[in-house]
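Starting off with a structure, shown below.
Every protein chain of the complex appears in place save one, which is left out.
Every chain is named by a letter (A, B and C) in the order it is written, and numbering of its residues begins at 1.
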Amino acid sequence: MIVCLRKGATRDEVGEVIRRAESAGCRAIVTEGSEAIVVSLIGDTRRVDESLFRGCDSVEKTIRISKPWKLAARAMEPAGRVIHVGDVGIGDGRIAIMAGPCSIEGMDSLLPLAEACRAAGAQILRGGAYKPRTSPYAFQGLGREGIRCLVEARRRTGMPVVTEATGSHRHRSPDGAPEERSVLEEVVSNADILQIGTRNMKSYGFLEVAARATAARRMPVLLKRGEAASIEEFLLAAEYILLNGNPDVILCLRGIRSGEAGRHLRYDPDIAAIPVLKRETHLPVVFDPSHATGDRRYVRSIALAAAAAGADGLLIEVHDRPEEAWSDAGQAIRPEALGEIVRAARAIEAARGA
Amino acid sequence: MIVCLRKGATRDEVGEVIRRAESAGCRAIVTEGSEAIVVSLIGDTRRVDESLFRGCDSVEKTIRISKPWKLAARAMEPAGRVIHVGDVGIGDGRIAIMAGPCSIEGMDSLLPLAEACRAAGAQILRGGAYKPRTSPYAFQGLGREGIRCLVEARRRTGMPVVTEATGSHRHRSPDGAPEERSVLEEVVSNADILQIGTRNMKSYGFLEVAARATAARRMPVLLKRGEAASIEEFLLAAEYILLNGNPDVILCLRGIRSGEAGRHLRYDPDIAAIPVLKRETHLPVVFDPSHATGDRRYVRSIALAAAAAGADGLLIEVHDRPEEAWSDAGQAIRPEALGEIVRAARAIEAARGA
Amino acid sequence: MIVCLRKGATRDEVGEVIRRAESAGCRAIVTEGSEAIVVSLIGDTRRVDESLFRGCDSVEKTIRISKPWKLAARAMEPAGRVIHVGDVGIGDGRIAIMAGPCSIEGMDSLLPLAEACRAAGAQILRGGAYKPRTSPYAFQGLGREGIRCLVEARRRTGMPVVTEATGSHRHRSPDGAPEERSVLEEVVSNADILQIGTRNMKSYGFLEVAARATAARRMPVLLKRGEAASIEEFLLAAEYILLNGNPDVILCLRGIRSGEAGRHLRYDPDIAAIPVLKRETHLPVVFDPSHATGDRRYVRSIALAAAAAGADGLLIEVHDRPEEAWSDAGQAIRPEALGEIVRAARAIEAARGA
Partner (left out) sequence: MIVCLRKGATRDEVGEVIRRAESAGCRAIVTEGSEAIVVSLIGDTRRVDESLFRGCDSVEKTIRISKPWKLAARAMEPAGRVIHVGDVGIGDGRIAIMAGPCSIEGMDSLLPLAEACRAAGAQILRGGAYKPRTSPYAFQGLGREGIRCLVEARRRTGMPVVTEATGSHRHRSPDGAPEERSVLEEVVSNADILQIGTRNMKSYGFLEVAARATAARRMPVLLKRGEAASIEEFLLAAEYILLNGNPDVILCLRGIRSGEAGRHLRYDPDIAAIPVLKRETHLPVVFDPSHATGDRRYVRSIALAAAAAGADGLLIEVHDRPEEAWSDAGQAIRPEALGEIVRAARAIEAARGA
């Protein structure tokens, strides 16, 4: 960590910065430049809070140099981690295709849709049973019944399944008592990958609980980036999971709330975060063009852009009659469109590696 | 809700939009303009998902006209809600002063600090015992011991206390088992206002649980705006709490992640959200200049700006030796500085009402 | 245009809105919904300022439905415009490759670099002679000497050239007098495409002057999107050029100032704007991955993502010894790297069309 003091800082002011640095267990080296005085902290600065120096009148800037994560760093596994789910190796250089409906709507619709997705090239089935929704008045998922459908779809198609659990229960038990732990346990007992959604990326206590629950079963976690989380915060959320015993974290980008967001597209597709993450971490990175755009007319372009930028996988919402989907109807594509995306993505997979 | 189709939309395309609108329980009125075709939905559109129409090739825009919240709307209580905590009426036209340390660091430091805050004009004592932290390596709060200190400080000073509980447990019990429910219960049993932090604003399940737990005791909830939450999402999070039985929600602004954020200040102080919220909702709005700036040199300016813009209260971090604070050291101000802010804020309180 | 009034609006308030609409030359149709009153304006609303209704107490929202541009709309040329520059057809389905140095540094360096770019697959040569710089202390381009180098490079390689002129002169004449008009004239007389940079996208007077000067010579204009310009503002800036007689506008994306910008990359690469623009306008869209990233390590990923998302061209900074470039040294790639990008982009060009 580097602390920059303004040029005219007094001896006392410099001394104060050194004192604080030492109180945090670091050694301080002072370099006097022509335009500023720089104090470099040597030692384990991961535990030093940047704000320790913010607010000193003489301090102009505090800059963290070492990355605050350790287990999530690329250096931990320079070749990149491959996470195996059934036959698929996520992070092995090929693009893993995960597809399915936003919300599971029942056995009758899920089973043929799962077959259609598999036929179109999907390797992993996605589907929401517990849906966190911004409005308390919106449909919140089929819950247990949804999980049952997913398990049956896996039995019939052989595709592994990924579904979300949230930090607290989403429905009431018959007697009205909360059931939180059971939802996480239910999902962990039945799915092949646990999805942690964008709204819960900073529910650190839940990340810890979920990490331990999945680690016990060697189940990967698909962690979605928060809508406004920085790359640093995203990797620190992954670090919470790694530190609690589960090394198999799949990072999932799904658009952030920035510039373009909300004007033409629902979010700003964070394509550039793909190569940045691939450089910073060994964990695989998948992209969700459906949530990133919120509009089926743009799903193909953004999916292919993500593929070209180096994504290890795509997570795509599919529905056989998108206009009748129970949630996010505007962003689901038909199975045939999925097939075309998969074909183009495979060609790009070959081209990007060239 | 209004759905705009491009000018040349075919009869079938318009028919499809009408069909979807009716399937969602609404009546559709078509107006053909010189530049577009507009379908207006009449009925209860709160449950209609905007994305139902997104992705139709003929649809250019979908616009929600009625507000998606109901209980949080200003119309529910046009004069504005006053929430009483001890002697203080939050929302009564005066500026409620809440102050105290970021993290509680022990009885020896908290008690004199609480006295100093009261002497400086604070009416409610704040202090963190359970701290959600971005890095798993950072100090996460004193936990139970912190709550004990807070209770003792209240006994000695007579000030009501506000403190945070999170959606999942933050420390292990002696035998390592998770203790989540007990943290919420512990806080609810001991505090006067339950704080729900920025990272949990979208943990909807937790909002429901917390709403029911506090409603049972008629305890207000101070809900912090998420770092990138829109005004709509913030009010819908409040709606989750209102709908689950607790009408006493204090909205707290603390900076968002936008334009300026991270360059000169930690966040972008969302001062303008104060008058916007005061117009949209009857719930009181308080402002936290300490987190919004992350820098004690700017706390005073931003606190006074919030007061002038109409805030119902200020939530300010104070420490007697800020440079030694265990967390967010850079943003805490000294009790004397608090006193000066309170004096200026009272004068502004008089001026703004003029 | 649609004006939404709150449900309880009085007859007078509705009347006031109708009156204003009519004063702007439009007819007003009132629809009373269960939750709001909607006034639809029929007529030429392009000249109606949205703010005409903002600020009426009864008005909740004003929504422009018809696009404010006319000449830039896709409907003007539904098949998409192809702009011919030498042998290259920008917008013809293939990816036009424009490459060269950020700043021209002299004949000795430009000529071999231009040859190397051509050998690597570039079709158009770019190079800056007049450089608008954020700091008055930074190198501002070789000026006339740079233009001379560019002309010579074209003579030797046969590649058409694109270079920037700014809204005012950038260097002094020998007697210190301003020389603005001559810079635009100089560039228009010597280049094949006039580049208008991001900082001047909203210098509307300059857009008009430049449009007329280039129209006279049937020279295309490459218009860069402003750092924070919305899609609407970008297309309206193009509209200024089209309206002043030049139909050949090439839209160039180069990153915007948003979410990720300034943390890991210099800007936020606005990949998603490619398909949005392709839908809204018939004008070709090229992408500049060099400025969008500011970091040569990410140029390839982002260039390929832009290609996959449908870009009509790429504008890439190349230098034979990037570390010695006089400006933007960090983002230039070597000619060999350009060759690899071109090969992969051609494969993606085939795949995306599949």
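Just so it is clear, a contact is a pair of C-beta atoms (placed from the backbone, for glycine too) under 8 Å apart; a residue touches a chain by one contact, two chains touch by 3 or more.
The structure presented is a predicted model; accordingly, all values stated were derived computationally and were not measured.
The missing chain, though absent from the display, is touched by one residue of C:R257, C:R279 or C:R343; that residue is C:R257. Contact with the chain not shown here comes from a single listed residue; of A:E22, A:D44 or A:D87, that residue is A:D44.
Of the candidate positions B:I65, B:A213, B:V249 or B:L265, contact with the hidden chain is made by B:L265. When you scan C:D92, C:E208, C:D320 or C:E349 for touch with the missing chain, the hit is C:E208.
For chain B, the residues touching the chain absent from view are 228, 230-231, 256-260, 263-265, 268-276, 279, 292-293, 297-298, 301-302, 304-310, 340, 343-344, 347-348, 350-352, 354. Those residues of chain C that touch the chain absent from the view are 16, 20, 23, 46-47, 49-57, 68-69, 132-138, 166-170, 178, 180, 199-200, 202-206, 208-209, 226-228, 232-233, 236, 239-240, 243, 257, 266, 294-297, 322-324, 327-332. The missing chain lies against chain A, touching residues 2, 4, 29, 31, 33-36, 38, 40-45, 60-61, 63, 65-66, 262-263.
Here is the rule we go by: only the chains that are shown with their structure count from here on.
One simple way to say how far apart two chains are is to compare their mean CA positions; for chain B and chain C this gives 40 Å. Computed from the mean C-alpha positions, the centre of chain A lies at a distance of 25 Å from the centre of chain B. Once the centre of each chain is set as its mean CA position, chain A and chain C turn out to be 32 Å apart. The residues of chain A that reach two or more other chains are 228, 257, 297, listed in rising order.
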